[in-house]
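Yeah, one chain of the complex is gone here, protein chain that is, but the others are all in their spots.
Now for chain A:
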Amino acid sequence: MAATRGSSRRVFELFVSQIHWTLATKELRDYFAQFGTVRKCTLPFDKETGFHKGFCWIGFSSEEGLRNALQKESHILDGIKLQVQQQKRRSFRSQYTNEGETDMS
């Protein structure tokens, strides 16, 4: 069922890291809105410390927004550079790979 929901609500995601602690969702949203409609902005906060974890996901509603954002060479917010990259789908590799044993070692 998750797949059904996921595909019907596809968003175009950026992974943003090295976010300064002074910034929060609002600032990031406002900043990335210049590239396209920001559909979601997930900035996880650590419930133990009250600080965010320094990374977030920005979801654009169109691929265009994503592309625009990626095209910009560097993203500087409040004087500090953000690390911006496309969110890649995670691939799962087999956990149990056999150790290769060569005949002559």
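As a working rule, contacts are C-beta pairs under 8 Å (C-beta built on N, C-alpha and C of every residue); 3 or more make two chains touch, one makes a residue touch a chain; residues count from 1.
Just so we're on the same page, contacts and distances are computed from a predicted model.
*Asks:* Considering only the chain that is not displayed, what protein name does its UniProt record carry among "Leucine-rich PPR motif-containing protein, mitochondrial", "Two-component response regulator ORR9-like", "serine C-palmitoyltransferase" or "Solute carrier family 38 member 9"?
*Replies:* According to UniProt, the chain not displayed is called "Leucine-rich PPR motif-containing protein, mitochondrial".
*Asks:* Please give every residue of chain A in contact with the chain that is not shown.
*Replies:* 1, 3-5, 7-8, 18, 21-22, 24-27, 45, 47-52, 74, 76, 78-81, 95-96, 101, 103-105
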